[in-house]
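Left out: one protein chain. Kept in place: all the others.
Presenting subunit A:
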Amino acid sequence: MTQYMISVMAIEGEEDYPTDPAELQKLYDDVEVFNQKVRDAGAWVFGGGLTPRDSATCVDNTQGQNIVTDGPFAESKEYLGGFWIIEAPDLDAALKWAAEGSRACVGKVEVRPFQSEPPEAG
C-alpha cells in the first residue's frame, strides 16, 4: 500500500464555493459522505480543509536564527485549500478516490504519492 496526498487546489479570485448557506451545507455534507466512504474502505489516513491562507505563518529556521513572518509561503495565485491523505494499492485506486473527492468538494485536486511506503505494521 502506498500513501497518496490528494490536495485540493484553489486559485485566488477564482474560488467558486457556493455562497448560499444551503448549498454550502450540501457541499460539507457531500464531503463528509465521501470521508466516511474512505474510512469504511479502510483507505483513510487523514484529511481536512484549511482556513484561508491569510491565517498562515511562515517559519524559517534554516540559517541558524529562527525567523517568523506573517502570511503564506508562496506568492502564487494557486494555493492549498485542504487535503486528504489516503492509502491505496496503486495510482489507479488513488485516482478513483481523487475523482470522487474532487466531485464532493467541488475543487480540482492534485494527487502525489509519498516518498516511501510506511513501515509495515507488526
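One rule holds in what follows: contacts are C-beta pairs under 8 Å (C-beta built on N, C-alpha and C of every residue); 3 or more make two chains touch, one makes a residue touch a chain; residues count from 1.
Everything below uses one rule, namely that contacts and distances are computed from a predicted model.
One chain of this complex is left out of the view, and of "ABC transporter domain-containing protein", "NADH-quinone oxidoreductase subunit H", "Circularly permuted type 2 ATP-grasp protein" or "Sigma factor-like helix-turn-helix DNA-binding protein", the protein name its UniProt record gives is "Sigma factor-like helix-turn-helix DNA-binding protein".
Across A:Asp16, A:Asp54, A:Glu75 or A:Asp92, the residue that sits in touch with the chain not pictured is A:Asp92.
Considering the complete assembly, subunit A touches the hidden chain via residues 2, 89-92, 94-95, 111-113, 117, 120.
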